[in-house]
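Provided herewith is a single structure, encoded as structure tokens, for subsequent inquiry.
Missing here: one protein chain of the complex. Every other protein chain is in place.
Let's look at chain A:
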Amino acid sequence: MSALAAAPPRPALRHRLAEHGVDRTLLLMLPGIVAIAALFCYPFVYGLGLSFQPSKGGVFGAYRSFFGDSFSSGTIATTFGLAIPSSLINVGLSVPISYRMRGDFRGKRLLLTLLVVPITLGTVLTAEGILEFFGPVGWFNLTLQKLGLVSAGAPMKLINDYWGVLFSLIISGFPFAFLLTHSYLSGIHPALEKAAATLGAGWWQRFRFVTFPLLLPGLLTTFCLTFVLGFSVFPSAMMVGDPDGKTHVISIEAYEQALQNFDYPQGCADAMIMTGLMLAVIALAMGIRALFYSGSTGGKG
């Protein structure tokens, strides 16, 4: 009887660990964690430390000099001026296109391929293309001339300017925005729109009151992704932009400080400011996202 009265034996350690989700398959994460620690966490922390050790001006000297110089601090507005419109355009364009791409129609696969192909083009190739196409003697301006919309001596200035970089951000960012939106949209069960239709909602009301609210959280996530791509723009701002003027973005500022002026702490401080701003925008977007319904939408997604 005494054996029965004793406390039941504790379950084996293995079972208790499994109860908390700890088992050997966790080791699968090890290579990834090592890589992230070595290639991201360490350099980040190192750079953060470096940014507080400028040659002059004390701990916050590098930050003070960034905000003290209008050419440097002006990069914030320049970068936002490129990243915000390009992300809004990318998200805005991907909504109607993916909305239409839900159904089946002839040539859908070809269209899908065309929309997604730019992913495979590097930024440099895209920049080359933009330089050729939108240049003063490129097809675009020549066509405008032929149509008599611009005079031969005064082509539209699209490259080495704000517009070239914006085009580049749209060309490289749109496929990502489209693919994400497409997948979010296919996650919304088609029966919901059918139900709305039987309840008397026309196509605009169906979109406005059913599809769009369910898609919105996905759009905010998509916005964050294309925003990050746009905010960290570097090669196209250099190649098709005006890196010393209208497209002097924050990453160029950081690059010039670190690798042209050899002021590493300043370059690191610029990069940290850039990171902080991106995180602030993402936090804002995620905060807005939390206000909306973001649970199951009934579809395959």
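The working rule: a contact is a pair of C-beta atoms (placed from the backbone, for glycine too) under 8 Å apart; a residue touches a chain by one contact, two chains touch by 3 or more; residues count from 1.
Convention: contacts and distances are computed from a predicted model.
Set against the options "Succinate dehydrogenase hydrophobic membrane anchor subunit", "ABC transporter ATP-binding protein", "Response regulator" or "Molecular chaperone HscC", the UniProt name belonging to the omitted chain is "ABC transporter ATP-binding protein". In the complete assembly, the contact with the undisplayed chain comes from A:196, out of A:62, A:115, A:166 or A:196. Here one chain is not drawn; of A:62, A:82, A:130 or A:214, the residue touching it is A:214. Among A:8, A:21, A:276 or A:295, only A:295 touches the chain that is left out of the view.
Contacts to the hidden chain, counted on chain A, fall at residues 189, 191-192, 194-202, 205, 209-210, 213-214, 292-293, 295-298.
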